[in-house]
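Removed: one protein chain of the complex. Kept in place: all other protein chains.
Let's turn to chain A:
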Amino acid sequence: MTMTMIQGVITVAVVAAGTMLTRFLPFLVFPESKQPPRIIEYFGKVLPYAMTGLLVVYSLRNTPILTGSHGVPELIACLAIVALHLWRRSMLLSIAGGTIVYMLLVQLVF
């Protein structure tokens, strides 16, 4: 570590503070005691779906499309998850199945 201990602790503290600001800000701006504006309620209804979509893309963002395995293991594993989920609708089965397929592909095939 190039910093002193105190500088390190301060760095961790400001990162924690910044993170917490992003989590608490909506609740500070729209406190429980007040009815939020209509448009905020509208965002509250559409954003959960959109954010899950964003998280799927976010978690796959570093998939190499033009190089290496061209994202084939990711594609196959995702298709396996969709198929498993349509078949059984069991969260644990779909997640375990997809992850095992992915691990086998990257360790043994690609």
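One rule holds in what follows: a residue touches a chain if its C-beta (ideal position, glycine included) is under 8 Å from a C-beta of that chain, and two chains touch if they have at least 3 such contacts; residues count from 1.
Keep this in mind: contacts and distances are computed from a predicted model.
Participant: One chain of this complex is missing from the view, so tell me which of "Serine protease", "NADH-quinone oxidoreductase subunit A", "Ubiquinol-cytochrome c reductase iron-sulfur subunit" or "Branched-chain amino acid ABC transporter permease" is its UniProt name.
Facilitator: Protein name of the absent chain (UniProt record): "Branched-chain amino acid ABC transporter permease".
Participant: Residues on chain A that touch the omitted chain in the whole complex?
Facilitator: Touching the missing chain: residues 1-3, 7-8, 10-27, 30, 32, 36, 38-62, 73-74, 77-78, 81-82, 85-86, 89, 91-92, 94-96, 98-99, 102-103, 105-107.
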